[in-house]
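Missing here: one protein chain of the complex. Every other protein chain is in place.
Going by the order they are written in, the chains are A, B and C; count residues from 1 in each one.
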Amino acid sequence: MGKLATLAEAVASIPSGTHVALSGFAITRCNMAFAREVIRQGIRGLTVSQCVGAMDADLLVGAGAVERMIYGGGSLDRFGRLNNVNRAIESGTLIAEEYSSLSVAFRYLAGALGLPFIPTRSLRGSDILARLQQIAPENIGTVQDPFTGDEWLALRPLVPDVAVVQVQVADEEGNAWIFGPRWDNEEQVKASQRVIVITEQLVPTEIIRRDPERTVIPGFKVSHVVHLPFSAHPTSVYRVYDYDAEHIREYAAATRTVEEFRAYLEKYVFGVQDHWEYLELIGGMKRLTSLMADPILGY
Amino acid sequence: MGKLATLAEAVASIPSGTHVALSGFAITRCNMAFAREVIRQGIRGLTVSQCVGAMDADLLVGAGAVERMIYGGGSLDRFGRLNNVNRAIESGTLIAEEYSSLSVAFRYLAGALGLPFIPTRSLRGSDILARLQQIAPENIGTVQDPFTGDEWLALRPLVPDVAVVQVQVADEEGNAWIFGPRWDNEEQVKASQRVIVITEQLVPTEIIRRDPERTVIPGFKVSHVVHLPFSAHPTSVYRVYDYDAEHIREYAAATRTVEEFRAYLEKYVFGVQDHWEYLELIGGMKRLTSLMADPILGY
Amino acid sequence: MYAEDYTPFELMAVAGARELKDGEIVAVGIGLPVVASFLAKRTHAPRLTILFELGIVDPEPIHTGVGLADPRVWYRAKVMSSFVDMLGMVLHRGLVDVGFLGGLETDAYGNLNTTLLGDPRGTFTHSVGSGGANDIASSAKRTVIIIRHQARKLKEAVSFVTSPGYLQGGSAREAAGLRGGPVRVITDKAIFGFDPHSKRLRLESIHPRITLEDVLANMGFQPLVPDQVPVTEPPTVEQIRLIREEIDPERIYAG
Partner (left out) sequence: MYAEDYTPFELMAVAGARELKDGEIVAVGIGLPVVASFLAKRTHAPRLTILFELGIVDPEPIHTGVGLADPRVWYRAKVMSSFVDMLGMVLHRGLVDVGFLGGLETDAYGNLNTTLLGDPRGTFTHSVGSGGANDIASSAKRTVIIIRHQARKLKEAVSFVTSPGYLQGGSAREAAGLRGGPVRVITDKAIFGFDPHSKRLRLESIHPRITLEDVLANMGFQPLVPDQVPVTEPPTVEQIRLIREEIDPERIYAG
C-alpha cells in the first residue's frame, strides 16, 4: 500500500510508449538516475515532454528510448547543445514537436486546469508554428475570441501519463517541496495523470504540515516516492548540491558522435548495477562532498 | 519616489468609479482599515471584485460606496450573511454580477495571463448563468473547442484597476508574502493594473531575498505599500491575530437594518479620525493583545 | 455494535461518511460534511483526501471553526494554496470524486438553491450564493446533498438553480454539458437516490424510528417510493464516540 519505492520499482511502473514529463531544465534538477534506470530496464518508445529540453531528455534520446519529444528547445547551457536530441532530429529518428517555453507551459497549464484548449499569442507568424502544423497538426487549432472576434492560436492541453519530478524534500505520501525557481514543474505535476517523486530528502509528514504553503506537489497525485540522494548528478539540485562541471563536460564531449556516446552509456549506465555503483564510479564520497551546496549560496 | 505611504495617501490614489479587487475571504484578511478610510474619504461608485464576498466588501456596500459587485457569493461564515450586500441587491441599489468562486478565479486568471477569454464547465445549466446573461452579457460568451467541436462557456478576463491586498509581510518595494491559503489573491494581483499592499509587518528587502519562493506579490506591480498593524480588524490575519468574534457579532447585528448600520458607521468609521483612533475605540492594547495569534496554532 | 443514543445530525454525518471510499478525494464546505469526512478518514477511509476550496488539503483541526475562513480549520494542513489550485487543478481537472453540498432548498431532480428565495425578477431575499458549490456540482464525479427534512427545503422545483442537479430530469444534465451529478440526498428522516432514467428523487431508506408518513408529509413533492424501503443503517457506537469526543467535541456541527 505504501508509496515508498526503489528507483527500479518506480521505473518498472512505466511501460514502453508512455508519455513522461521530466522536471529537468538544461543542467538543473534533471532526472538523471531515473533516465539511467529507464535505459537499463530497456524501456523504449517514450514520449518525453518538458518546457526546456534538458540533460535527462538528452540521455534518454541518446540511448534510443524516446520516440517523440514535446519541448521548447534546450541546451546544456554553456556546456553545449543537446547533441543527442539534435542528432536524432537531424537523422529523423526522433519526432520533435518543438514549441517555445511558454507554449509548452500553457499546454501543461490547460491540462492542469481541465481546459479544453488554451489560446496564446506565441508562435504566430513563426516557422515553429509552420513546422508544428506539419508534425503535430492535431495539437494546433484556431479559435475566435467571442468578445472581440479576433482569431487566436489555440493549443491542445498536454496531459502526460506520468510526471517524474526531482525535488529537494518529500514525505512518504509524496507531498513535496521545490526550492528555487520551479519553471514548469508545478503545471507538469498537475497536468499529469500521476507523479513519481524522486527526492533528495525524505521527511515526516509532520514537517510538511509545518510549512504547507511550500507544498507544490500534493501527495494525492503521487504513485511512487523514491528517496535517492544525488539522483540528479551530474546536474544540480539547488540548496543541496552543485552541478558537476567536469562530468558534464565529459558528457558533452561524449555526445559528439554516436560511437563516443555508446562508450559513455557502457561505462556510466550499463557498466553499473544501480545508482550506488554509479556514485562510486564517478568518484564516490570524495567527489560528491566537493559538490555539496553552501547553505547560504545554495550552490 | 518611494512607495511607502500612509493609508490615507494610498486610498486617495483611488478615484470614484475605480474597479477594486479586495483580498478578503468571509472574515479573514479583509481590507477593513482600507474600507473605513475609503468611506471617510467619500469615494463612491466603486466596482468591487473578489471570489468570495467578504466583510470588507459588505462594509463598503453598506456605506454606499459600491455600484457593482463581481463576486461568487459570500457570508460572514457562522456570524451571518452579508446583510448590507444582500439588502442592496434586494433593493436594486447594487448591481450584483454573481458567479461561483471558480468562475471569478478563472476570470482573474485569464486577466493575469493575458488570455482573451477562458473556457469553463462551471455555471452551465444554472440560473447563475441565466442571470449573468441579463446583468452582464458582455462578460459571457461561447466558444467552440477547435479539437472536439464541443461548445464551451467562455468568460471575459477580469482586469481590476487596483488590487488591495492585506498581507502579513512586505518590503518597501511591495514584494510581499502571504501565509496560509491564498484563495484568489495571487491571481487578483497579477490580473490588476496595479496593487496596493497593506502589511502587518514591514521587512527589509534582504528578508524577502532569503525566501523568494514565498513572494506571491512582486514589487513591480505595487504602487503603494502601507504598513499598518491590525488593519484587518475585526477579521483575522493568519499567524498574526485572530478574528474578533465579539466585534463581528456586533457588526452582524448592526447590519440588520439601515438605521442600525448608520449608527455603526457613525461610531466606528466617521467617529474616528484614523486607524489608530479606531484601535483605541475597539479596546486598544488590551483588546488587541487578547487576539494575538499563538505562534504554533496560527490563530 | 450500533449505537442507541444519537441525534439526527449525527446519523446524517455517519450516512455522509458512508458515501466516501478509501483513496477518494472529497471537496467539502463547512458543517456536517466536515464531520462526515473526518469520520470517514478516521474509520474506513484513512487515505481519503479532504479539500477546502480556498486552498486547504487534509487539515487536522483541534478546535472547531466558524467556517472555511477560520484558521482553526486550516490547522496542520498538508497544502495551503488557492482557488485555482483546488477548484481549478483538482476539481475542474476532474479529480474530485465526491462533493458535499447543502443549501436553502433542493428539488425533485437534485438541483440546489443557495442564492435567493422568492422571485428573482421581483421580490426576493438574497442568501449566500454559490461560493464553490456551483463548481463542485458542475465538475465533481458525484455529489451528496445533506439537507434538513422540511417541506420548505424539499420542493418540486427550487426558485433558483445555484448548483445544477439533473435540471429538468432525464438527460437534461448531460445536454447542458455536465458530467456526474447528485447520487444521494441525506436528510434527518431518510436517504434518497435518483432514478437512473427519469433522474427523479427516489426514497432509498428511512431512518430508525421514522415512518414513511413522516417522510412524505414533510416534503413539498412526492418522491419515487419503492415497494420495500429498508431502514437506514444506524451509527455504530465507535462512530458516535469519535464524533463526540474527537471530531466535534463542542458539538458545533453535529448539534
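The working rule: contacts are C-beta pairs under 8 Å (C-beta built on N, C-alpha and C of every residue); 3 or more make two chains touch, one makes a residue touch a chain.
Predicted model only: the values in this text are computed from it and were never measured.
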Contact set of the excluded chain (shown chains only): A, B
Contact partner of the left-out chain, one of A:34, A:106 or A:278: A:106
Sole residue of A:37, A:58, A:213 or A:242 that reaches the chain not shown, by the stated touch rule: A:242
Given B:208, B:254 or B:279, the one touching the chain that is not displayed: B:208
Absent-chain contact - pick from B:70, B:113 or B:129: B:113
Chain B residues that touch the omitted chain in the full complex: 111-115, 173, 175, 190, 205, 208-209, 212-213, 215, 218-220
Touch residues of chain A, complete complex, unshown partner: 25-28, 51-54, 71-75, 77-79, 81-82, 85-86, 89-90, 96, 98-103, 105-106, 109, 120-128, 131, 150-152, 180-187, 235-236, 238, 242-243, 245, 293, 297-299
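Following the convention adopted for this analysis, only the chains that are shown with their structure count from here on.
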Graph class of chain-chain contacts, one of line, ring, star, complete, other: complete
Label of the chain whose CA centroid is most distant from the centroid of chain C: A
Most contacted chain pair (by C-beta pair count): B-C
Separation of mean Cα positions, chain C and chain A [Å, integer]: 40
Per-residue overlap in chain A, given as positions that touch at least 2 other chains: 114-115, 213
Shared interface positions of chain C, touching two or more other chains: 77, 80-81, 84, 88, 92, 139
